[in-house]
Structures are given as C-alpha cells and as structure tokens.
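Presented below is the structure to which this report refers.
One chain of protein is taken out of this complex; the other chains stay put.
Coming up: subunit A.
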Amino acid sequence: MNKIMFFAHLREAVGEESISIDVAGRSVAELKELLANQYQLNQLDTVMTAINEEFATNEEIIQQGDIIAFIPPVSGG
C-alpha cells in the first residue's frame, strides 16, 4: 500500500488529507493521471511530488510502502 498526502487546495479538492492506495510499480506521472481522473484535478502537472520526503520527478517509479506527498507551488505574497 501507499499513502498519498495532499496539501493546500488539493486537499480541499480531494476532500481528504490523505488516501491509501496501492500504486507500487507505477510512475509519478501515472499516479498523477490516475488521481486527476478520479478527483477531477486539473493542475497536477506543475504540482511538486515528494516520495518519502524527497523530491521526485514525474518519471520516478513508486515502490511498495512509499509515502507520496503532492505539494502545489503557490504564488501569493
């Protein structure tokens, strides 16, 4: 299983702080696509991804037990 965590407006869009799904073997890009379809999220391509608190590219493959966090960059100031 993998824990997927959402921050800022993504948390509101998904309606939960985190979800648990099994996405081991998939890439970050594939997970983004899956979530985009499931929750009608449309801004995931510029959202940063952390796997186990380390920056991950879209190509990185998710392993069993990995914790994934989606961190949307914001522009306010």
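The rule is simple: a contact is a pair of C-beta atoms (placed from the backbone, for glycine too) under 8 Å apart; a residue touches a chain by one contact, two chains touch by 3 or more; residues count from 1.
Throughout what follows, contacts and distances are computed from a predicted model.
Engineer: Assign the chain not included in the display its UniProt protein name, restricting the answer to "Carbon-monoxide dehydrogenase large subunit", "Carbohydrate ABC transporter membrane protein 2 (CUT1 family)", "Thiazole biosynthesis adenylyltransferase ThiF" or "4Fe-4S dicluster domain-containing protein".
Structural biologist: "Thiazole biosynthesis adenylyltransferase ThiF"
Engineer: By the contact criterion defined above, which parts of subunit A meet the unshown chain? Give residue numbers in ascending order.
Structural biologist: 7-9, 11, 17, 42-43, 46, 48, 50, 53-57, 69, 71-77
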